[in-house]
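With one protein chain removed, the remaining protein chains of the complex are shown where they sit.
So, subunit A:
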Amino acid sequence: MSEVANMETQNLASSKKMLLAMVGIGIISALLIVTTFELTLPRVQRLKAEALEKAIFEVLPGTVNTQAFGVNANGELFKMKEGDKTETAIYAGYDNNDNIVGYAIEASGQGYADIIRILYGYEPDKETLIGFQVLESKETPGLGDKIEKEEHFLNNFKALDVSLSNNNKLQNKVITVKQGEKQNPWEIDGITGATISSRAIGNIIGTSTSELVPILYNHYKKNHQKPKESNEQ
């Protein structure tokens, strides 16, 4: 009888010890993670903002100033203020004389692995895309990530046709074709060995341009060559 009681107290003691150990380690872990998160957050945010800024200047050569825009429910652009959040972010780039150089548009869609986030530059004057950058992707290293590095693929976006037809819609939707089979200026020459990833880029740009290019074109026509407009606010 006394033996049983003894065992019970022992069990109780060891469960207490187990609980204490796990809770203790849990608290240490939580503290460590939260501390690192807090410590790295400002730098991570700064690096991300810098990367975005750099990407905007890269997809819109000749830009000096940028202004972020959002799209409201009526399909019109509005100027974004600090802290505003919308699903589609558009950055207008201005040159020295406050003329619009073009628009950098953020878009995202499903890739081979996880969501791909990209930024592309649109030049309304020539009605073409003039630049492209991947902001975030988890595509297979060495294969899918060729969408960021392969030169012939990136060359697609130096002059990709997105001209509008009379009824204010895209004349031809952007599409990815097999490598070496590009025939029309609105087609993207794909990558052998990264078929899914390069097609995903085509889809993302195709969807995003057919939605946004008409809006941006109108915005450009309205604001074209009206210096100082951007400073009004």
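Here, a contact is a pair of C-beta atoms (placed from the backbone, for glycine too) under 8 Å apart; a residue touches a chain by one contact, two chains touch by 3 or more; residues count from 1.
Methods note: contacts and distances are computed from a predicted model.
Peer 1: Determine which name in "Transport permease protein", "Macrolide ABC transporter ATP-binding protein", "Biotin-dependent carboxylase-like protein" or "Ion-translocating oxidoreductase complex subunit E" the UniProt entry assigns to the undisplayed chain of the complex.
Peer 2: In UniProt, the chain that is not shown appears as "Ion-translocating oxidoreductase complex subunit E".
Peer 1: In the full complex, which of A:Lys17, A:Lys79, A:Lys126 or A:Lys222 touches the chain missing from this view?
Peer 2: Residue touching the chain left out of view: A:Lys17.
Peer 1: Among A:Thr40, A:Asn65, A:Gln110 or A:Asn155, which residue is in contact with the omitted chain in the full complex?
Peer 2: A:Thr40
Peer 1: Among A:Leu12, A:Ile25 or A:Val64, which one touches the chain that has been omitted from the display?
Peer 2: Residue touching the chain left out of view: A:Ile25.
Peer 1: Suppose we count only contacts with the excluded chain; which residues of subunit A make the list?
Peer 2: Residues in contact with the chain left out: 14, 17-18, 21-22, 24-26, 28-29, 32-33, 36-37, 39-40, 43-44, 47-48, 51, 113-114, 136-138, 141-143, 145, 193.
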